[in-house]
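Then we have chain A:
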Amino acid sequence: MSEPILAVRGLHTAIRTPSGPLEILRGVDLEVDRGETLAVVGESGSGKSFTALSIAGLLPAGAEVTSGQVLLEGRDLVALREPERRTVRGAEVGMVYQDPMTSLNPMMRIGRQVTEGLRAHGWSKDAARDRAVTVLGEVGLPSPQALMRLYPHQLSGGMRQRVLIACAIAPRPKVLIADEPTTALDVTIQQQIIQLVARLRDEYGIAVVWITHDLGVVARIADRVAVVYAGRVTELARTRALFATPHHPYTDGLLRSLPTPGDPHQAPLPQIGGSPVALSALPPGCPFAPRCAQRQDRCDTEEPPLIDRAGSRAACWVPREDWRAPSAGVTSRA
Partner candidate 1 sequence: MPDRPTSGEIAIDVRDVVKHYRTPGRGEVQALDRVSVSVGRGQVLGVVGESGCGKSTLARLLTRLERPDSGSVEILGRRIDLAKRGELRELRRGIQLVFQDPYASLDPRQRIGAALAEVLTVHRLPSGDGRVGELLETVGLPPSTAGRYPHQLSGGQRQRIGIARALAVQPQILVLDEPVSALDVSVRAEIINLLVRLRDELGLTFVFISHDLGVVRHLADRIAVMYLGKIVEYGPWDVVSDTPGHPYTRALQTAVPIADPGLDAPPTELVVTGEVPDAANPPSGCRFHPRCPLAEDRCRSVEPLMLPASGRHRLACHVVQSEAATADGTNG
Partner candidate 2 sequence: SPSGSQNSSSGGSTFVVARTGDIDKLDPHLATAFQTQQTLGLVYSTLVKTSAAGQIQPDLATKWTTSSDGKTVDFTLRSGVTWQDGSPFTSKDVKASIERILDQKTGAVSRSNLVAIKKVDAPDDTSVVLHLSQPSASLLYSLTTVNSSIESAKDISAGTVGKKPNGTGAFAWSAWNPGQQVVLTGNAKYFGGAPKIKKLEFRVIPDESSILSGMKASAFQLGLISDPGVARQAGKSDTYSLVKQPALAYHVLMLNGRKGPLKNQQVRQAISCAIDRNQVMQTAAYGDGTVTGPITSPAFAYSPTDGLPCTPGDTAKAKSMLAAAGYAQGFSLTTIVETGEYATAGAEAQNLQSQLAKIGVKLTLKQLSTGPYVSAWLDADYDAAVALNGGSYDPFLMYGRYFTSGGSLAKPAGLNSSTLADLLTQGNATSDDGKRQGTFRNLQKELLTESPWVWTFRSDDYYLVGSNVHGFTPRPDELLSSLTATS
């Protein structure tokens, strides 16, 4: 098996809080190959954004990676000192953010925002300019020349997200990390962005890490999926495999809770009971155990590692074959 372009191994990230340090990521494992899209899904607050920021080295003040590795083509980024790290950022790992309305500097012209990243990585002024025009065209923005002189507030949300993507891919990075890039957009625009990123991925041969909480989006774009729960990856699998046979009851619950075509007026939607755990008050064993219908005694005491299950990997002690009933992890009453 060839080495993945980006691999995350046992990543732990903690943040300083008034009541002491809090572990947000508790051992994240991921990998993604060149030309491939990895989707990271999970509930709000599960640590998806922290994973992205840890990879890019953009953690907020007070947060830091405490252990683990981020391997870009085998090179551990965590071990790099900040100035070297900076040469990777943008140039080799590009980021696109969730909120296109606030992620562009409102006081700076679009052109400058695209070129400044290039200039930081040694591009000449003219080369950067040409590249910016090209790349703005590539992301499907009309009349890039004129656009360069506009300010963000003169663009719509969808256009701004395209600009952000242009900023990220302009230096031809090897990995593009997109943190919920379509959540703030309309479905029709989301569809356009999905297509755009897929096209760019294929043209550039880059690896994409796409963070989302929408399983529909996952199905549409991802080659591989990582499901995050309470700061850990609970299941890591190829997309089709995951949708067909989830090996973690949480994944299973998520998939079942989706409205399906057919006659929706008949039965209530299946749903996962309980509510997500707070990172500051994790139970001793598996963090999903309190909501889990497949729970066994062991789950309350010992946290499961990622276990290989028929080509997938899932952090669950109970093999799918031993589940009480396919839908038992799921209650159907409101």
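Candidates were picked such that all candidates are chains of the complex that A comes from, given by their letters.
Heads up, the rule we're going with is that a contact is a pair of C-beta atoms (placed from the backbone, for glycine too) under 8 Å apart; a residue touches a chain by one contact, two chains touch by 3 or more; residues count from 1.
Given the structure is predicted, the values throughout are model-derived calculations rather than measurements.
Evaluated over the candidates 1 or 2, chain A touches in this complex the candidate numbered 1. Of all residues in chain A, those touching candidate 1 in their complex are 43-44, 156, 158-159, 186-192, 194-195, 213-220, 222, 239-240, 243, 253-255, 257-259, 261, 263-265, 268-272, 275-276, 333-334.
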